[in-house]
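Just one protein chain is left out here, and the rest sit where they should.
Then we have chain A:
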Amino acid sequence: MKKIINDPSNVVPEMVDGLVRSYPQYLRQLPDTQAVVRADEDSMADKVGIVSGGGSGHEPAHAGFVGKGMLSGAVCGQVFTSPTPDQIYEAIKAADHGKGVFLVVKNYSGDVMNFDMAKDLAEVDDIETKTIVVDDDIAVEDSLYTQGKRGVAGTILMHKILGAAADKGASLDDLEKLAQEVLPNLKTIGIALHAATVPEVGKPGFELKDDEIEYGVGIHSEPGYKREKIKPSKEMAEELLGQIDKTLNLDGSKKYAVLVNGMGATPLMEQYIFAHDLLDLLKEKKIEPAFMKVGNYMTSIEMAGLSLTILELKDDQWLDYLNYPVETIGW
């Protein structure tokens, strides 16, 4: 294992400290926690707070999306491990400005349970909360840490849309309705070239041969749906887009937002090449994305690979929300 760290058991506190001190204009750390909230307190006044979080190792998710127009707070768990309810609860308290707090949770058993428990704690304090559990990964059903489908990079688009809506004054009920409408139209699938190494584990989460790739790998090295010899970018794009097409029935008369997301070790150069192939394939279907992003948004430490997320924009307002200005590190 070759990493720029000090003590493997101390990576999260040191990372959070470095992040917050580097970007004091966006973030403030809650005392005695690994939870961060917006530095711009005024931007949250009279609005519903939005809190997300999960295991660390997915940076810039989620702390990098805390700021005006997006998340109010994010809770950083241990690497690939859900944060604990007491810390989530602290973030909920800090994000509550009298209008309640909306929680965005990726579908992993640990996250779901810990956020659920934090909700119970908030209830005791009379803070109203509602939740969306994001399960956008179409690769596999019932994975290592998940009942149902996993929550991955599509979560970032969910953050963006809800954050903009909250900033424009949406109520807790409005946000719940919006999140439930967006979710079924949000689909992601990924590909891995080599695995991530959790610092405390010290070795890669799975083994791939030098010339092998795996489709559908999760963001915690969970198994995907097939392994193959490495192929040109164009054929990878065909496979991933083909899988999404099966669920969304892509159609030139509809509008789409597209996110090409790097997993950590794949250079932007390769992500742009993939985007070039993807856009060609979409063009054959007479689709010009109404919104597109390419870059590292939901990583898996130093896993090489990328994921493709497509959101069918059923409502033009969702596009406005995606384009809404934000002040964050990561968007």
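Everything below uses one rule, namely that a residue touches a chain if its C-beta (ideal position, glycine included) is under 8 Å from a C-beta of that chain, and two chains touch if they have at least 3 such contacts; residues count from 1.
The criterion applied here is as follows: contacts and distances are computed from a predicted model.
One chain of the complex is hidden; its UniProt record names it "phosphoenolpyruvate--glycerone phosphotransferase", one of "YtkA-like domain-containing protein", "Six-cysteine peptide SCIFF", "phosphoenolpyruvate--glycerone phosphotransferase" or "NADH-quinone oxidoreductase".
If you put the hidden chain back, the residue from A:Q29, A:S143, A:Q243 or A:S300 that touches it is A:S143. If you put the hidden chain back, the residue from A:Q29, A:Q78 or A:Q243 that touches it is A:Q78. Note on the undisplayed chain: of the listed residues A:D40, A:D116, A:D245 or A:E302, the one touching it is A:D116.
Interface residues of chain A facing the missing partner chain: 77-78, 81-82, 84-87, 109-110, 113-114, 116-117, 120, 142-145, 147.
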